[in-house]
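One structure below.
One chain of protein is taken out of this complex; the other chains stay put.
Chain nomenclature is as follows: A and B, assigned in order of appearance, with residue numbering initiated at 1 for each chain independently.
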Amino acid sequence: MTAKLLPYIASCGLLLLLTGWVWGLAFAPEDAVQGNSYRIIFLHVPASIFAQAIYLFMSICAVMSVVWRVKLAAYLIKSAASVGALITFIALFSGSIWGIPTWGTWWQWDARITSTLILFIMYLGVITLHGSFSNLEKADRLMSILVIVGLVNIPIIKKSVDWWSTLHQPASITVSGAPTIDPSMLYPLFVSILGMGLVLISLGILSSRLHILGREKNKKWVQSYE
Amino acid sequence: MQLITANNISYTINDQKLFHGLSFSLDHGSALHIQGGNGSGKSTLIRILLGISTPTKGEIKYMQPNLVLSYLGHQNAIKSYLTPLENLELIFPKAQFDNAYSWFKKLNLIGVQDETTANLSFGQQKKLALIRILANDSDVIILDEPFVGLDQATRDLLAEYLKLRVSKGASLALTSHIEPGFNCHALVLNGGAA
Partner (left out) sequence: MISVMASELFKLRKKIRAWLGPLLIMILVLIAFPLSIDISQYDLNKFYFSIIVISLLVISFLATETMFVEDFEDGTLEQIYLQERDFYKLALAKVLIYVLLIGVPMSLIGSLFSFANGVDASQLPQIFITLIFSTLLLFNLFAFGAALSINKGAMLGVLATLPLALPVIILLGRAIRAVQFGNGFYEIMALMIGAGLLVAALVPLVISITLRTHLE
C-alpha cells in the first residue's frame, strides 16, 4: 500500500518544501534585525521540530513494541532513529551556520543547543544498541527499553540544561500566544514545516520498507514478490 | 499426575523454525529423555520448560503452584574466584548446608575444598555444580547434558540418584547423548514436529 502512496507523499513533500523555501528565501522580506541571514530558519526550525517529534514517535512505537509486542512497531523504531539522527544533525548544523552572523560564533553552550546535541547522541545510542545484537528480537526489545527510558529523560534534560544557562532566542511561535514574527515570514515557515514533515515521512517509509523486507525475508509474502 | 505441560509449542529464531507443534507433559514420577541431533533445539526446549525462554507459539503450564525446579545446564553457575566451599555457602542457606556438604564429601571434593575454583579440573567443577541438583529436594529436575565431563563412578552415582528421585515421585527431563542408564520416555526432536 505504501508503495503506491510513496511517490505521492514524496513529491507532495518535496514540492511543499521547495515552495516554502523559495518563498522564504526569495520573497519574504528582510528581517529588521538580522537582515537576510535569518532565512536559514526555514531549514533550521522545521529540522528542530522534527528532531523532537520523531523521538516522540519512536517512543510510542517503543511502548507498542514492549507492551503489546507489535513487531511492526519495532521495525519502525529503527528507521525512525536513522531519520531522527539525520534531522537532528541538520538542526545542529543549520543552527551553527545561523550562529555565525547572529552571535559571531559556531557554538554556544546554551540550553536548547545542548539539549539538541544530547538528543543527537541519544539517537546514535539507539541505533548502535540495536546493531550490536545478532538476536534481532532481543535487540528490538532492548532498543525499545532504551527509547522509553530516554523519553523519561528528555524533560529532565530540558529542565536541567535550561536551569543551567540560556542564550537561545526565545520561541517566536507559541501555541497559545500570537506569533511574534511577521505573517509574511510565518506562512513560508509553516509551508516549510509541512513540506519537511512529508519528506521525512517518505524517507521513513523508504527506510522501513527496506528493514521490513530484510527482517521478513523468509516469509512467504516476501518470496512471492520475486 | 502432570507437573508441567507443554501445549503445541513452536520456536522460531531469526526466522529459522527450530521445532513446531510439540505437545507433551512432565509427569509425577517419570523421566523424559529429550533426544535429537546437534542444533535440533534440545537446549532451547529445556529453556522453554524452565520458563526462561518464551515459545513463539503455544504455552507451558505449571500445573501446581509453587513448583520447585532444579536445573543444571551447560553453565555451572559457580564463581571461579571463590573456593568450592565458599561457593557452597553462597548457594545453600544454613539449613541445607550440611546436606550439601555431605554430597561434597561423597563426590570426593574434600581434597580441593580450599582451592580457587578456577584451578579445578572441568570434571571437578561439574561435580561441584551438580551438588545444586543432588542436595535439592525439588519437584522437577531438568538437566542439559549432565553426564558430560564426569568420570564413570560419578556418572553411576548421578544415575542412581536420579533413578531414586524419580521413583520417589520427582519428574525428570534431560538431554543427554550418553545413555542415562535407566528407563525414560523419549522425545525426539528432528528439525520439525516431534
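Keep this in mind: a residue touches a chain if its C-beta (ideal position, glycine included) is under 8 Å from a C-beta of that chain, and two chains touch if they have at least 3 such contacts.
Because the structure is a prediction, the values reported are computed rather than measured.
J.: If I'm reading the header right, one chain is hidden. Which shown chains does it touch across the whole complex?
T.: Even though it is not drawn, that chain still touches A, B.
J.: Looking beyond the chains shown, say which of A:L72, A:I100, A:V149 or A:L213 touches the absent one.
T.: A:V149
J.: Of B:M1, B:L90 or B:V188, which sits in contact with the chain we cannot see?
T.: In the complete complex, the chain left out is touched by residue B:L90.
J.: Going by the touch rule given at the top, which residues of subunit A touch the chain that is not shown?
T.: Where subunit A meets the chain not shown: residues 118, 121-122, 124-126, 128-129, 132-133, 137-138, 141-142, 145-146, 149-150, 153, 156-157, 160-161, 163-164.
J.: For subunit B, which residues lie in contact with the unshown chain of the complex?
T.: Its contact residues with the unshown chain are 50-54, 69-71, 73-82, 86, 90, 93, 132.
The working rule: only the chains that are shown with their structure count from here on.
J.: Okay, in this complex, where on subunit A does subunit B touch?
T.: Result: residues 134-137, 215-219 of subunit A touch subunit B.
J.: Considering only the defined contacts, which subunit B positions touch subunit A in the complex?
T.: The touching residues are 13-16.
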